[in-house]
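Subset of chains shown; positions unchanged.
Chain nomenclature is as follows: A, B and C, assigned in order of appearance, with residue numbering initiated at 1 for each chain independently.
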Amino acid sequence: MVYLTRREHFNGAHRLYNPAWTAEKNFEVFGKCANPNWHGHNFDLYVTVKGEPNADTGFVVNAHELSRIIRREVTDKLDHKNFNLDVPELQGVQPSIENLVKLIWRWLVPHLHGCQLHCIRLVETENIYVEYYGEV
Amino acid sequence: MVYLTRREHFNGAHRLYNPAWTAEKNFEVFGKCANPNWHGHNFDLYVTVKGEPNADTGFVVNAHELSRIIRREVTDKLDHKNFNLDVPELQGVQPSIENLVKLIWRWLVPHLHGCQLHCIRLVETENIYVEYYGEV
Amino acid sequence: MVYLTRREHFNGAHRLYNPAWTAEKNFEVFGKCANPNWHGHNFDLYVTVKGEPNADTGFVVNAHELSRIIRREVTDKLDHKNFNLDVPELQGVQPSIENLVKLIWRWLVPHLHGCQLHCIRLVETENIYVEYYGEV
C-alpha cells in the first residue's frame, strides 16, 4: 500500500459571516474575515490516494490522470470564484476551509477508480491548513 | 551601504476589468481574473531599504519599527480589503500588481527616515511577482 | 472530523550536553551542539487539533483564538529564550526537540476546549523535525 499526493491550486474570494448574527457579533467572531466586500486567498490543495502500485506502470494512479480529475471535479468549480456567491453546494453553508475540504471529498470520491481517497488537505495561508480523512 | 528587506503579508480581493470594454474583450484580455464576483490572493510584500548601519545599533533601520510603518501605511489599508471597492487611491485605476507596487512606494516614501527606500516587491502567486525601484 | 493546523514561530538558544559525561563524550555524541557558548534556531511550531466544524461558524476552532492560546501558553515561554537556563520545566531535562514537543503538548492540553489536541510538530531546520501525538 503506497500513498500518492498530488497538489493543485486555486484562487478564490470568500467572506465569513453568519446572517443570523448582528454585524458586531460577526466582527467579534470572524474579525476582518467578515468584511462585506470580500477578501481572498491562494489555496493549495493536496489530494492523497492510496493503493497498490500497478505491475505494468508502477503507479498507484496515473498522476496526470489524477490531476485532470481534480481540475474537472474541483478546481474548475472553485478557481477565481466567489465561494459565497458562485458555488451552489455552498449556499447556506459557511465557506470555511473546514467545510470546503468536506465538499471537495464528496466531489472527488465518485471519480476515483483503482485507488482509494485517503486525505484532502487545503492550505489557506502559510500558517493555517485543514485535513479531512472522510471521518464522519 | 547595506540593503535590508522586511516581508509583510496581506490578503485581498480584486477584479481585473476595463469598464470601457465589452465583457467579451475583458474576458479575452483578463481571462478568469475578470470574473464579476471577484477573486483573491495571499500577497507577500517585500520592502527593501538601504543605508549605512548605525554605529550604536548595527541597524540600517530597526526592523520592528519598519514593520510597524509598513503595517500602518500599507497593509492596514489593503489587508482583507477589496482593492476595486475599498481603496480610494485605486479608484479609476486597474488594481494590477504593477499599479499596486507603485501605490505602495508612494505610501511608504514619506515615512522612512534615516534610510532610503530601494525596492517594493509584491508576490501574487508562486509564479508571478513584480518589483518597483521608483523609476519613472 | 476535520483536522486544523496552526503554525507559530519562536527563536531560541540551547546546548545539548549531559553533565554526567566528560567534555569528550559530549562532543562525541552531540558534536557542535555541545558548544559551551550555545547556538540557536528558528523553530516552526505546528499545532494540529481535531473536531467537528461548528454549525454557526464552520470552524473546528477559531484559528485566531488558537493562535492566542499557543502564544500565551507556549511561544511566550520559549521565544528568544535559552532553553537550558530560562525554562523552569526543562531544568534537569535535555532540551532536545523530542523533549520540547512533549513539554509543549503538556502545556497546551489543558487550554483547548471544544476540540482535541492531535499533534505537535516542531521543525528545527529544513532537514529535521519531530512530531508527538500524546502517545505514552
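The rule is short, and it goes like this: a contact is a pair of C-beta atoms (placed from the backbone, for glycine too) under 8 Å apart; a residue touches a chain by one contact, two chains touch by 3 or more.
None of the values given here were measured: they were computed from a predicted structure.
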Assembly copy number, counted for this structure file with 3 shown: 6
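The rule is simple: only the chains that are shown with their structure count from here on.
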Chain labels contacting chain A and also chain B: none
Geometric centre distance via CA averages, chain C-chain A, whole Å: 29
CA centroid of chain B to CA centroid of chain C, Å: 34
Interface residues, chain B side, partner chain A - complex: 9, 11-14, 32-33, 35, 37-42, 79-82, 85-86, 125-126
Chain A-facing residues of chain C, complex: 1-8, 48, 53, 56-60, 62-64, 67
Touching residues (chain side chain A, partner chain C) in the complex: 16, 18, 20-21, 29-31, 93-96, 98-99, 101-102, 126-133, 135-136
